[in-house]
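One chain of protein is taken out of this complex; the other chains stay put.
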Amino acid sequence: MTTTPMTAIETEDRRQYRATRRRDFAVDLSMALATILAALAIGFLVMLATGNDPVRAYEVMLTGPLERSFRVGRWLEDATTLTLLGLSVAIPFRARQISLGAESQVYAGALAAATVAIFVPLPPVVAVIVPMAAAAAAGAGMGLVPGAMKARLGANEIVATLMLNAIVVRVYDYLVNGPLKASGSSAVHSESIQQDSALTPLSDWFGVPLGRANIGFGVMLLTAAALWLLINRTPLGYRIRMTGANPDFAAYGGIRVPRVIEWSFVIGGAVAGLAGAHLVQGVYGRLEPGLAGSLAFEGIVVALLARNNPLVVVIAGLFYSYLRAGGDIMEQQTDVGTEIVVVIQAVIVLLVTAQALPNLLKRRIARRQVGVR
Amino acid sequence: MSSVLDVVLSSAFLAAVLRIATPYLLAAFGGLVAERAGISNIALEGQMLSAACTGALVAGYSGSVALGAVSGVAVATLLGVLLAALRLELGADAIIAGIGLNLLASGGTAYAVYSLLDDKGGTSGLKSGSLPSITLPGVENVPVLGDALSGQNLVTWLAFLAAPFVAWLFYRTRFGFHLRAVGEMPDAAESVGIAVRRVQYTGLALSGALAGLAGVFLSMGYVSFFVRDMTAGRGFIALAAVFLGGLRPWGVFLAALGFGAAEALAVQLGTLDVPPQLVSTIPYVMTLVALALYAWRRKRRGRAVPAAASL
Amino acid sequence: DDSGASSSGKPRIKLVLNGGLGDKSFFDSAYAGLKKAEKDLGYDLKVVELGSDRTKWEPGFEDAASADDYDILAAGTFDVTDYIGKLAPEFPDKKFWVFDAPVDYSGKNGACSNKCENVYSVTFKQNEGGYLAGFLAEKLVAAKALKGAESLKKVGVMGGVKIPLIEDFVVGFTSGFQAAGGKKSDVLVQYVGGDKPFGDPAKGKEISTAMYGQGAALVWPVAGLSGLGTFESAVSAERYAFGVDSDQYQTLTDQAQKNTVVTSILKNVGNALYKAAQDDQKDTLKYGTVSTVGLAEDAVGYVNDDHFKELVPEKIRTELQEAADKVRSGSVTVPSAL
């Protein structure tokens, strides 16, 4: 026997497989929404229990970010940084490298972007691009350290990235307080960047005030698309995926796994560096202490939420930033305190990856079909 | 330089190392137990924080330090169980759930303190007391070490006992065997009838309890009150120690102790005329270098496993 | 909707904090002063906490300023001056109070395009408080007045982070210490730093312990909640400490810890804001200017209570009083880090 003709059962299997896949996708999507609703419902109870008016609070939280144009801008600006940072960890995550190094990379990127944008006189347009490139390069370099340590020595990347974060944040703090501090200023920050290096604010394009939102948003979208293409449409992306799926298999198949690991760190680092450039050239216009806030860490949530799919990271980033913005507006406009806002965000984070509900539903559907036949 | 050497060899320095290492040790062992049970416990920070807060509040209101400590550890244990439940029952991603629990602990403790004491800062307005210090009879007479050991807090002693305890648990007890099997090959464990989930629940509860003890030490041993977010990233340092220690009890012990020593050194060098931010990088630079050297040596000794397989 | 126009017709103050309450330092102090104004002077007070995540500050201020639920927006620290400088011209009908830092009235860099004529700034000469602390410290050790620490010559200052505002305390302290005859090298200076520089009492305790170990007779923490660790270590080291910002003898609960507190160096943000509230009611508050307050205005000072008198010999108290008078009168100018 060589090729057997397809049997009836095989044809049936195939049909059923495709139907299941379609159904699973629909179920996944609707269940993602359902889990978010469940999380919101629990938040509702928390607010009731703590003596707040949940209806009003939710109204503010869910509609607040869209109410004024500058709030929309704030949302987009926040989402830009957050998504870039989410993307930056999603790539090493795809190679099954648990990089927590976005923080060191974003600060390295910010430093590089600021140094160029403040001190190096450049013609227009170039003045925007060169600092961004410098930031990407600095971020990539910062990614290469734990990447090479892991790939070449087998040093644990979790430890390496956590340590590097601690070091870089402190050195950054030193530089902003010392050598790079704007002279004659009592506030702690650097000189402002040159006008030409600023990322064009979106306000200029849309004619409505959009806060600090800038064309970095577009850069972020392009980056996400490029990373999606990289992962799914290039040999390097394939190597990253296979290294993540089974490094022994990858090595057996002729993939130089250490190289791939390094590349995943370097690419991730470059993207985090871009986030730093966005903060400097688009958001603050200079270096400020602690300028990335908690975004580097929250990028991890966003990446995992999106199962490290670059395009989904954009959606998850927009979603998470919306929650952040809504929570802040809720704290400003209602009597719900900051603590409760944090608790509600925590509940949403806790539940948003719960897969029990979707799986239960899938199983139920599968079982019902067996029953029917 | 010789003054640095004097400092390092002094008993005050050793005492500081023991103190500083205490929360790292306990939390790192918590992290280790969870990691070996197959569920990463990123929530160490939140568990410490909740325990610190609960401990100070309960001790303050009840007047019983012991009750406070027990309640603190109990709350952290519950958070460990909650993390296991989120992972096992709801299928949530352990890392995200851990981050969520940290957020919850941060907001929840702040809210609890604020609604009970009307103080957003912490419980410093509430007299809650500390766990007792212990001086073993005769130990003061040991040179250098004696001064360092005497008068250390009860929890510090427990932290140092945790290393042999965890090693014994892992390698001598049936539960430890099952825990390691479950963490490494859940299918294999399940196929011999081990109740995988129950083992993981127990492991995460133990993990939470150890982290809780670390938290209780912060608010009832190191100082005697709770301050909002007072863990200040110690849970993550502990996590680093878990991996730096190669997921083995004595390795983790050395790593956590090393963090304690490096930080004590940074504190001692803090009055030198060097930018403080740079001095405070010392522990982390040392760790990074140690990590690289250790990995390099292990690699040179020729391990069969390729680098990538050590994830 | 966020109009919420004051039904009672009282002027509404919105205190917007780029941080949170509970710092046991200037935010708490500002809050207390405004709370008092609410009670005594008939204001409405609302507090907005933006938290320590800097990405949220500028949008937070923008949101706070553009809502129509306040008449006066109060905010503090150097970090907010740029935000207020930009927002104040956008909302010319509103008033802004900035404490602990001045907006840039000159109108450079696009900020304060209306010369910030609706902004009142008040800054504090914390260096003068530091001067008194340093002066007192040296007098105490020189006179071997501290029981149990007679043999020690050194003193310590523990800052939260090394930023100009904190250094202003330190610079003042060192100059006071030298003015009283001490050597600069006897002043140990160390910063808490790390993830929570103003909220890590365990680390604060460890650093204080190290300072006492290095021979400090007393330590002055300028590190918010981290400073609470200092008093604990003072108890176990059987040494002394100064309080900062508020009267720490009052706020501490443990008697042994209270006993270590020689005095507290006050920087009374709350009083200054309360006074601003009073002046504003009388329409005498000088908008468009910065007022700098220090010892002369009683915005900075030290606690002179029974406990202080018990610990500090008469002679030193008199000398301290004289030193304070010289600063007040301007015959001594304290160097500043700002």
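Read from first to last, the chains carry the letters A, B and C; within each, the first residue is number 1.
Rule of thumb we're sticking to: a contact is a pair of C-beta atoms (placed from the backbone, for glycine too) under 8 Å apart; a residue touches a chain by one contact, two chains touch by 3 or more.
Operating definition for what follows: contacts and distances are computed from a predicted model.
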{"item": "Per UniProt, the name of the complex member that is left out, chosen from \"Fumarate reductase subunit D\", \"Nitrogen regulatory protein P-II\", \"ABC transporter ATP-binding protein\" or \"Acyl-CoA dehydrogenase\"", "value": "\"ABC transporter ATP-binding protein\""}
{"item": "Touched by the hidden chain, restricted to displayed chains", "value": "A, B"}
{"item": "Among A:P121, A:G184, A:G207 or A:G254, residue touching the chain not depicted", "value": "A:G254"}
{"item": "Option touching the unshown chain, where B:L14, B:V75, B:L126 or B:A181 are the choices", "value": "B:A181"}
{"item": "Residue touching the undisplayed chain, where the options are A:Y17, A:F119 or A:W205", "value": "A:Y17"}
{"item": "Residues belonging to chain A that touch the chain removed from view", "value": "1-4, 7, 9-10, 13-14, 16-21, 232-235, 237-239, 241-242, 245-246, 248-256, 359, 362-363, 366-367, 369-371"}
{"item": "Contact footprint on chain B, counting only the chain that is left out", "value": "172-178, 180-181, 184-185, 187-195, 302-304"}
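Going forward, only the chains that are shown with their structure count from here on.
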{"item": "Farthest chain (mean CA position) relative to chain A", "value": "C"}
{"item": "Whole-Å gap between the CA centroids of chain B and chain C", "value": "34"}
{"item": "Interchain centroid distance [CA atoms averaged], chain A/chain C, Å", "value": "38"}
{"item": "Multi-chain contact sites of chain C, meaning residues that touch two or more partners", "value": "20, 161-162, 193"}
{"item": "Chain A residues counted as touching two or more neighbouring chains", "value": "170, 173, 177, 337-338"}
{"item": "Contact set on chain A toward chain B in their complex", "value": "50, 96-98, 149-156, 158-160, 162-164, 166-167, 170-171, 173-174, 177-178, 243, 247-248, 250-251, 257-258, 261, 297, 300-301, 304-305, 337-343, 345-357, 359"}
{"item": "Chain B to chain A touching residues, read off their complex", "value": "86, 89-93, 95-97, 99-104, 106-108, 110-111, 114-115, 236-237, 239-240, 243-244, 275, 277-278, 280-281, 283-285, 287-288, 291-292, 294-296, 298-299, 303, 306-311"}
{"item": "Touching residues (chain side chain A, partner chain C) in the complex", "value": "68, 70-71, 74, 77-78, 81, 170, 173, 177, 186-188, 192, 211-212, 283, 288-295, 324-325, 328-329, 331-333, 337-338"}
